[in-house]
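This report refers to the structure that appears directly beneath it.
One protein chain is absent from this view; the other protein chains keep their places.
Chain IDs A and B follow the sequence of writing; residue 1 opens each chain.
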Amino acid sequence: MPNSLTIHRLIERLNSGDVTSRQATEACLNRIQSIDRELNAFIGFDSEEALTQADVADKTRANGGEGALLGVPIAIKDAIAVKDHPLNCASKILGDFVSPYDATVIRKLRNAGAIVFGRVNMDEFAMGSSTENSSHGPSRNPWNIKHIPGGSSGGSAVAVAADECVASLGSDTGGSIRQPAALCGCVGLKPTYGRVSRYGLVAFASSLDQIGPLTKDVRDSATMLQVIAGVDDRDSTSVSEAVPDYSSNLTGDVKGLRIGLPREYQVDGLDSEVKDSVNSAVECLAERGAEIIEISLPHTEYAIATYYIIATAEASANLARFEGVRYGARVNGSDPQEMNSKTRGIGFGEEVKRRIILGTYVLSSGYYDAYYLRAQKVRTLIREDYLKAFEEVDLIASPTTPTPAFKIGEKVDDPLQMYLSDIFTISCNLAGLCGISIPCGFSKHGLPIGLQLQGRPFGEPDLLRCAHTYEQATDWRNKKPKLD
Amino acid sequence: MNVDLSRVVRLARIELTSEEEHRISPQLAAVLRYVEKLKELNVEGVEPTAHAVPLENVLREDELRVSLTQEEALSNAPKTVNGLFVVPKIVE
Partner (left out) sequence: MEYEAVIGLETHVQLKTHTKMWCGCANEYGSEPNTNVCPVCLGLPGALPVPNAEALRKTALTGFLLNCDVPSYAKWDRKNYFYPDNPKNYQLTQLDFPSTVSGCVEFEFGGGVGKVRVNRAHLEEDVGKSFHFSDFSGVDFNRAGVPLLEIVTEPDISSPDMAYEYLNALKSILEYGGVSDCDMEKGQVRCDVNISVRQKGDTELGEKVEIKNMNSFSGVRRAARYEISRQMEVIESGGELVQETRRWDDDAGITDGMRTKEDAHDYRYFPDPDLMPHRPSEEWLAAVREEVVELPLARKRRFMTSFQLPESGAEVLVADARLGDYFEEVSGEGKNPKLVANWVINNLRAKLVETGISIADLKFSSTAIPELVGLVEEGQISSSIAQEIFADMFETGKDPKVIVEEKGLSQMSDSGDLEAFCRDAIEANPGPVDDFRKGKETALNFLKGQVMKASRGKANPQVVGDLLVKILNG
């Protein structure tokens, strides 16, 4: 079925006329129809509009038109603005908000001919690692529906892994693309900070957020990045660095590539199956000529604390705009203050409230220096650790997560434990690096395990080349969850 | 770790139920205890990082762009009158 194809296979078949975009889109919609009741990856979609887009793409192709994603159905995390479509961030507070504008990435997808369809589930305002914090209810892991799919871009990962779409967009603030990709067995790329415009991505933590693709293989990841990358005059933090040709760089050759293994990543709580799978993956790369070097990232143990101060502080301001004045589900009050407080008290879920409160606290008078300013300084130390390491190595390899997907409900009452599971993914955002998660095995219970590679800022070519080499040397990408 | 939750929720404009308050208070305290970790480090002389990528002078020329129409601007508003966003009476 076309919905299970990768982008590049689907494009081949669309070009050869074996399949139409309408058929591919219908296949995705049918797949959603048949399995999404169980998985809950989609918050909403407009079948008719999707098919109209598909027909336009088919016509364009028939007339000799081209596009890197012409006719390819892509699902979008519910944190990215799509004109004339609802935008909820899996929160009650946005009510029946409909975006009057397209995010820059959406504009770029459309220019490349993509079928922008369906809003996928997430942790509310991207705050979470399990997609359990959603006003739309939790998404489920397609490999075992009793387990979480990871988060916050859980819906994006589920939709790709379960073939409900061909590829999707997620956003990554502390691992929110890589972690669900690892737990669902697909490829998740967090580009370098500034590589992809954030305009139209509802901000969680502005200095950490980055949009990226979730795909079925590494080549698709390169294709998607090619389309969405580049400087944007609507985002002051986007970088004008030239966008290289990512796909042509997928040579399958890692000879001489230096891969670092951080000593500090041997943490308590690292699952032995995860550890073994990642070790085998590293060996596989070594066999193909990569040089494996032990490195040190001495401030790793401070990353989570640093992250939760900076991310919540930024979030406390970013989410202040949701107060019921200009949009969203207002709860009435006798004065604006009461209206704001009730609207936010009822509209936000508990994790979001927890983080806003924490962020407000660390910025408040008397605590700023002790928490926020100190965290910003430790962030410098963490960043310097990486820049130093990247003098010795080209990439850093590690597990994406310490364990495979845990059970739904297992950690909801212990936010701190939930936060600690982000240990391997968080520093990448603090330091503004690029990172990718690719499948590297399964637990004995059949749950996917992810290998994470991190690269220096704008080091996506090396990152993708290495990930692609490993992927092609193994067969993990061809395993599909049994859902029917 | 004692957090004056009522002061913080007032600043954050979030009305909590007393159940939520009871649940969140110790969770917050646990997280704050955890982040105390940062105090182990000597950060004297370390510059704070506010941006992950060092950029500067990112500016826009003073050129007009199309605005939303009033209808579009107000389309998501909970309440409007005569082109204005309506809120409960502001008392200064």
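As a working rule, a contact is a pair of C-beta atoms (placed from the backbone, for glycine too) under 8 Å apart; a residue touches a chain by one contact, two chains touch by 3 or more.
Just so it is clear, the model here is predicted, and its values are computed rather than measured.
*Asks:* Based on the whole complex, identify which of A:16, A:63, A:272 or A:365 touches the chain you can't see.
*Replies:* In the full complex, the listed residue that touches the missing chain is A:365.
*Asks:* In the complete assembly, which of A:207, A:300, A:421 or A:437 touches the absent chain?
*Replies:* Of the listed residues, the one touching the omitted chain is A:207.
*Asks:* Just name the one of A:32, A:70, A:90 or A:103 that touches the chain not displayed here.
*Replies:* From the options A:32, A:70, A:90 or A:103, the contact with the absent chain belongs to A:103.
*Asks:* With the full complex in mind, choose from A:45, A:117, A:143 or A:199 the residue touching the hidden chain.
*Replies:* Only one listed residue reaches the unshown chain, and that is A:199.
*Asks:* Under the stated touch rule, tell me which residues of subunit B contact the chain that is not displayed.
*Replies:* With respect to the unshown chain, the touching residues of subunit B are 7, 10-11, 13, 50-51, 55-70, 73-74, 80-92.
*Asks:* Provide the residue numbers of subunit A that touch the chain removed from this figure.
*Replies:* Given the touch definition above, subunit A has residues 79-81, 87, 89, 94, 97, 99-101, 103, 198-203, 205-207, 233-237, 313-314, 316-317, 320-323, 325-327, 336-337, 340, 360, 363-365, 368, 372 touching the missing chain.
One rule holds for everything that comes next: only the chains that are shown with their structure count from here on.
*Asks:* Rounded to the nearest whole Å, what is the centre-to-centre distance of subunit A and subunit B, using the mean of the C-alpha atoms as each centre?
*Replies:* Distance between chain centres: 23 Å.
*Asks:* Flag every residue of subunit A that touches subunit B in the complex, lowest number first.
*Replies:* 95-98, 100, 192-194, 207-208, 233, 236-237, 239, 299, 301-302, 304-306, 308-309, 316, 320, 323-330, 332-342, 344-346, 348, 350, 353-354, 356-358, 360-361, 364, 370-371, 373-381, 383, 415-416, 419, 429-432, 457
*Asks:* Please name which positions on subunit B make contact with subunit A in the complex.
*Replies:* 3, 5, 7-9, 11-17, 20, 23-24, 27-28, 30-32, 34-35, 37-39, 41, 43, 46-53, 55, 58, 60, 68, 72-73, 75-79, 85, 87-91
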